[in-house]
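Removed: one protein chain of the complex. Kept in place: all other protein chains.
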Amino acid sequence: MLLLEFSMYPTDKGASVSEYVKGNLEIIDDSGLPYQLGPMGTCLEGEYDQVMDVVRQCYERLSADSDRIACQIKMDWRRGHVDRLQGKVETLKAKTGRDLST
Amino acid sequence: MLLLEFSMYPTDKGASVSEYVKGNLEIIDDSGLPYQLGPMGTCLEGEYDQVMDVVRQCYERLSADSDRIACQIKMDWRRGHVDRLQGKVETLKAKTGRDLST
Amino acid sequence: MLLLEFSMYPTDKGASVSEYVKGNLEIIDDSGLPYQLGPMGTCLEGEYDQVMDVVRQCYERLSADSDRIACQIKMDWRRGHVDRLQGKVETLKAKTGRDLST
Partner (left out) sequence: MLLLEFSMYPTDKGASVSEYVKGNLEIIDDSGLPYQLGPMGTCLEGEYDQVMDVVRQCYERLSADSDRIACQIKMDWRRGHVDRLQGKVETLKAKTGRDLST
């Protein structure tokens, strides 16, 4: 399964962009894919085409409203591993024996 | 305040690296800075020198044990805004009116 | 036009991965899109679907040969601007009045 974290935002709208990022979160939340919103981006889990389709929808929506968009994506694909959205964090809690902040 | 998300891991140790990333989480947890561990990295909040000191400690520890290290960092600095580790996510929940998955 | 920089590599093959990254560069070079290989990734210029198709081909090839893959992508889309692969660097040379190292 693929974990993909991304953030996508306009850079021509001034310092406050949550009104635009809001649209991305609606697309992500409607996608039906497992996801986790964090302070610096959103992680999605799924097959390559599933998660990339969500990224594409966000791009299409934002590029309709903006003149310049920045996007950063990180992917971590691992054969045969599932439920990684929770699993990677749980592994680190177990390995450290600490109730890490999540 | 600065939000900094980073992931740092050896790339010469095979597919499973949690034994090495464990050391980073201990450093982060011991730093006393507010942080949030996620599936694709850890977000820290603090002044530039505070968060960069944590990154440096992780680098020193990992480079002692590895022959090759990859690291990705994203920063979001905003003048006059604090408690952003929680605040950015709360803003998006409020704007969308949805109980987004976090 | 969209500028997309990406690097994609297996993390289960030890410290040296150029044998695997070689396949990506062949895909990129065969794509016919303008690109620039750099020390930390390759920049492509094109329409969203064009550049994303290249990324997908690299993913398919690497995931056939590897058990774990890491990928980082940065995008910069700007309405109405073309030839940005050269243009952004030229603008900075002109603005600084320096023969910057490229």
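The first chain written gets the first letter, and so on, giving A, B and C; residue counts start at 1 in each chain.
We adopt the following convention: contacts are C-beta pairs under 8 Å (C-beta built on N, C-alpha and C of every residue); 3 or more make two chains touch, one makes a residue touch a chain.
Note that the structure is a prediction, hence the values are computed from the model and not measured.
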Contact residues on subunit B toward the hidden chain run 8, 48, 52, 56, 59, 63, 66-80
In the full complex, subunit A touches the hidden chain through residues 9, 11-12, 14-15, 17, 67-68, 70, 72
If the missing chain were put back, which residues of subunit C would it touch? 3, 5, 7, 15, 18-19, 21-22, 25-26, 29, 34-41, 43, 45, 72, 74, 76, 78, 84-86, 88-89, 91-92, 95-96, 98, 100-102
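The definition used in the following text is that only the chains that are shown with their structure count from here on.
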Note: subunit C sits from subunit A at a C-alpha centroid distance in Å of 21
For subunit B, which residues are shared contacts with two or more other chains? 15, 72
